[in-house]
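Here the complex is missing one protein chain, while the rest keep their positions.
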């Protein structure tokens, strides 16, 4: 696994969102990509996952793309590929990227499973940095006191030792992509970073992204299954 | 995996067709090999797949052969072996080959799955190069706007950064080798490259190739199953 | 796998407790961590296990943390992650850590399975050092005469050649985390090391730790299962 | 995998026969070993297969032995071990051996599966060398026009580029070791190499070898199964 960059902006904040519970991180990132002005400045080269490529609006969508927003000095690591079994490698990539670009803060957007099926999604933060903790407190976000974090975000929390890491977690109850939870994450992020995004149509838009992502992932899955089935009935 | 070449013609276009949906790429390549004048100039050496060798018309058929057509300055990468699990390696091979021969354009022939079972096969293009895009537009081929590309072609699309890559996709509905879809690919390719092949008997011929390929692949499969069964009943 | 230390106190005793039978080692270590004053001085970096991170009281709990108690000159290797398949690697880590810190004695806390379901848990010792053997004899602990030791402790016993190693084993009968067995281990350790811990409320407290650990481990398991289920129903 | 030789005769022909369809190659080689005067001059060292050793007439039978016949200047590579999964490695060994000994021709003895269950076994040849092709034609052996070759012979056909390779294939219909097919291979080989073996009692003898080989392979299989069963019932 390897980072490829065409530009190296410095001192940005890095937002990462991998597909986890309720696809919260990926949906939130997808919203940011469409809402704010990002340009692609790189990608992550990998061999470990199937070569499934999505074409969207006539363009190849990078499975692991790196994007840059100049106005807010943000880097966005956008993932539309499952990271199962690659959590440690991807966390090393996040940390290496952070070092190369002298990242000031890594912000992880993530869903956390909730066994309580009736409650509305709550949002929590975690931070390993006192200054950032108080920023979240001022926004009246609750600290995640007890919980289990899995996936790339969990690995980043264990490995990122001298890098300030903050997480915004939204509870998610269903087994479907949860655009409402993603919208709540964006709401907090908007305040935390002062992005001044118009959050009113956000929920509606989130549902759109959810549909798109579900389509991309499900088509990829179907394509592979179909391909295997065809090959087998062909040579069987 | 390794490229072996006995000749190194330069500035050719490279046509690749791996067995994917409906075996479209392989059938189309098979047609080109028989219709135009190609000589074998190399092969790809591999250890990753079973050592299954087809003998056709008294000659060994290379599982991954490299052929050269002088008249149209074309390289053809012909694959009659399944590439599952080797997509990244094979895409690296395609790119390495392109660099060694200073390839001007990689043209991928590929089937794409269609959930719509009744419609006639449509053909689409994708290109990462503006000049080539407009060539396809002039031929009135539609751009593939939304879709999932798997296999070697998907991997080539992600990895081939500075190389012009174009794809001709034909929709395929059935779980059988689809010579009609392959014929449509050839029709477009013929116009795109100015090959002036007589496309009238093409469909009939395509069915012949389809039968041959199905035979080769199915015999190989049977041979291995038979071999394992025999060995087991023998020592069991 | 790799040791990371921020401090290197010398000539300490090292207590290790991995999750084995009845989680005895981990529960006992958990008790020591809360009862005595420990500071984290390091951790073990690994890639071999899932990146499952517990957050407890708003802080990340290291899966394999190294702690130091100055008063009794103790190092504690605390493990809340399963070590299956990593026994040899972890035993090498224990020995390397012992060499780096010039550890005077490795003390392993461990449960041993008992087929006799009715008897109260007995406690046994094993030691590869004559002086330490007589210390255990004076405390009227029985020597483990016949038995099978599996896991990291078993591997440490085979590999630690020039390092004094002592083990305190408690019999455990149930398939649940056994805080009573862990309490018995702590009782012996308290006398052996002269820790002067108030062992009266220990059993009650042990039950608390048991509950917490069960929660952490079970939540982690659930989180991963849930995550996989969600992902599947999502793309399936 | 590694070649060990105690002698290095030069400019021989190399006969290889691996256990494939109907064990044709191995039975044929077994016949040659007993009929002509061969001395063992080497073996192939491997780690990839089970350490199953046959003792025959009080002597260890090499799983992959290299033998030399001075009179006809023949090297024989005799295999009584299954080569599944090692086809490429073994083909590399055949080619390396050919280079070390400056082998003039590799002759592969092999069975090919036949779906036609009633016809008598036919024999075919394949050759990559024009001079050898015409020798087979003079013997009125048919060229294998269409077919699938699997196993070591298939791999040798693909890899042996500058070495003359000839194959003698006998059709085999049953799932049992086929000494009749092996006898037909020997008949052709006798004429092709001018060995002047008395082919009359060959079929009878072939049946003897067949029985012996079946015994060796089946005993090895049984021994391993028995061993595993015993071990399990022992410790289970």
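Per-chain residue numbering starts at 1, and chain names A, B, C and D are given in the order in which the chains are listed.
Keep this in mind: contacts are C-beta pairs under 8 Å (C-beta built on N, C-alpha and C of every residue); 3 or more make two chains touch, one makes a residue touch a chain.
These figures come from a predicted structure and were not determined experimentally.
Novice: Please work out which displayed chains the absent chain touches and list them by label.
Specialist: Across the whole assembly, the hidden chain touches C, D.
Novice: From the list D:41, D:54 or D:107, pick the residue that touches the absent chain.
Specialist: Among D:41, D:54 or D:107, only D:54 touches the chain that is not shown.
Novice: For the chain not shown, which residue from C:45, C:139, C:158 or C:204 touches it across the whole complex?
Specialist: Residue touching the absent chain, from the options given: C:158.
Novice: Of the listed residues C:82, C:109, C:123 or C:141, which contacts the missing chain in the full complex?
Specialist: For the chain that is not drawn, the touching residue is C:82.
Novice: On chain C, where is the contact patch with the chain that was removed from view?
Specialist: 19-23, 82, 84, 87-88, 91, 113, 115, 126, 128, 143-152, 154-155, 157-159, 175-177, 214, 217-218, 220-221
Novice: Over the whole complex, note the residues of chain D touching the chain we left out.
Specialist: Touch with the absent chain occurs at residues 45, 47, 50-58, 60, 62-63, 215-216, 219-220, 222-224, 226-231, 233-236.
One rule holds in what follows: only the chains that are shown with their structure count from here on.
Novice: Please give the intersection of the contact partners of chain A with those of chain B.
Specialist: Under the touch definition, chain A and chain B have no mutual neighbours whatsoever.
Novice: At the place where copies chain A and chain C touch, is the share of residue numbers found on both sides over half (same) or under half (different)?
Specialist: Counting shared over all numbers used gives less than one half: different.
Novice: Most remote chain relative to chain B, going by C-alpha centroids?
Specialist: Farthest chain from chain B, going by C-alpha centroids: C.
Novice: Could you work out how far the Cα centre of chain B sits from that of chain C, in whole Å?
Specialist: Using C-alpha averages as centres, the distance is 58 Å.
Novice: Where in chain C do residues touch at least two different other chains?
Specialist: Residues of chain C touching two or more partner chains: there are none.
Novice: Once you draw an edge for every pair of touching chains, what topology comes out, line, ring, star, complete or other?
Specialist: line
Novice: If we use the touch criterion from the header, which chain pairs count as touching?
Specialist: In this structure, the chains touch in these pairs: A-B, A-C, B-D.
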